[in-house]
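Apart from one protein chain that is not included, each protein chain of the complex appears where it belongs.
Let's turn to subunit A:
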Amino acid sequence: MIDLMVNGQARRVDADPDMPLLWALRDMLGLTGTKYGCGIAQCGACTVHVDGAPTRSCQTRIGDLAGRRITTIEGLHPEGQHPLQQAWVAAQVPQCGFCQSGQIMSAAALLAENRRPSDADIDAAMAGNICRCGTYPRIRAAIHDAAAKA
């Protein structure tokens, strides 16, 4: 049994400590907003926060997470109204949407430590998140928009 603190709740999963957090979230806790895209920390679709830091859950063993705070897209804001989520809707960012949980989690970590990111800051913070649909121009605009309103 592994104890995890996910979105502010204590959760217990019966799984191998080597299981990546991604699969514990998706299969055992039913939090399917976090996505599998590559499994090798190349695409960012699986990004969550661990103690506030953007983390690729496909490369994070659940056995290493005792006492750590895990936040997924479902827990970013209780009503899904984080400033970035609002900006994402206002800018009509997602296309297929499959990458967008990871994009938003990476952007949220950026804004948490940098309230007015420059384009270069955005490029650096978001470099690990692929969008195959090519929503990058709108992602950039939405991050600036959320930052301006914060």
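Keep this in mind: a residue touches a chain if its C-beta (ideal position, glycine included) is under 8 Å from a C-beta of that chain, and two chains touch if they have at least 3 such contacts; residues count from 1.
Just so it is clear, contacts and distances are computed from a predicted model.
The chain absent from the displayed complex carries the UniProt protein name "Xanthine dehydrogenase family protein molybdopterin-binding subunit", chosen from "GMC family oxidoreductase", "Fe-S cluster assembly ATPase SufC", "Xanthine dehydrogenase family protein molybdopterin-binding subunit" or "Cytochrome c". Panel shows subunit A; residues 15-16, 19-20, 22-23, 26-28, 30-40, 42-43, 45, 72-74, 76, 80, 85, 88-89, 92-101, 104, 122-124, 126-127, 129-140 of it touch the chain omitted from the view.
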